[in-house]
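Here's the structure, in structure tokens; my notes come after.
Only one protein chain is missing; all other protein chains are in place.
Take a look at chain A:
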Amino acid sequence: MKKRYLLIALVLLSFVSLFLGVKNIHPLDLFRLSEEQLQVMLVSRIPRLVSILVAGAALSISGLIMQQLSRNKFVSPTTAGTDDAARLGILVALMLFTSASLIEKMIVAFVFALAGTFVFMKILDRVKYKDAIFIPLVGLMFGNVIGSLTTFFAYKNNLIQNITAWLQGDFSGILSGRYEMIYISIPLVIVAYLFANKFTIAGMGEEFAINLGLKHKQIVNIGLVIVALVSVVVMLTVGLIPFLGLVVPNLVTIYAGDNLKKSLPLTAMLGALFVLFCDILGRILIYPYEVPIGLTVGVIGSGLFLYLLIRRKAHDA
């Protein structure tokens, strides 16, 4: 997996993405766009492309960080309760402030997501039986417990529809003026890259980290903050994109190993590429309608996830 090929594919698909849609814009029109076409580009197509790239890269990286810090290949925001806790947070925000602004929702959801991830990491510390498959199962159960709480309170407050809206990732609603929050992910990705070496060391265990003079807890906490914030920001702008943080980092580390300095940029690029590909697929399949990204990534991602599971079984045997 060469960086160069990933980059070329990204540029090509980005191009396709910009010129794909109900409103027909031909690449050759690029330098003489009509007023209307320009509007479509600026208001819809470009914001959509940007949020696809950012969401894909940032979510994949948060998965990578979680896997490194928990020392488990099957832990990700989807399988550690982060996403579920974030949704509960959004619900709480909706209940507390009847017409919560995006920022208010973000802050409350972030606090919940962080707390949820924290509790999961604490559970992880306590669990004696650290089987690779058992841990994410615990995470899924934990997430479902939170999820049922969310559903319960959503029912009582007549908010079920609002809540399910966050459940399914969808880029078709991305319009200029309603997606800019996703830019928060960009500095987070940069911070993640700056901390790549420290995450790698922290992933080798607390004693290993202390030996090298690293404050283990502090590094883990920084990692969890990045993960929670990215998950919340993407959920609020795009919605839930399941399996992304699980599949992409796993595919990368099979080839590039666990040195984050090396695997993190690759993960970001492959993540962006994967989401871009799934999005284009979703836009072509039932053209002029769309299959939401949560569904395409979910289907392809869970297929790949199964493959990883089976591959692992074969590897262990």
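Just so we're on the same page, a residue touches a chain if its C-beta (ideal position, glycine included) is under 8 Å from a C-beta of that chain, and two chains touch if they have at least 3 such contacts; residues count from 1.
What we mean here is this: contacts and distances are computed from a predicted model.
Hidden chain, UniProt protein name from the list "Na(+)/H(+) antiporter subunit C1", "Cbb3-type cytochrome oxidase assembly protein CcoS", "ABC transporter ATP-binding protein YclP" or "Acyl-CoA dehydrogenase": "ABC transporter ATP-binding protein YclP". Within the set A:Ser44, A:Thr253 or A:Thr296, the residue that contacts the chain not displayed is A:Thr253.
Checked against the hidden chain, the listed residues A:Phe134, A:Tyr183, A:Phe208 or A:Tyr287 yield one contact partner: A:Phe208. Take chain A: the residues that touch the chain left off the picture are 71, 196-198, 200-201, 203-205, 207-208, 210-215, 253, 257-259, 261.
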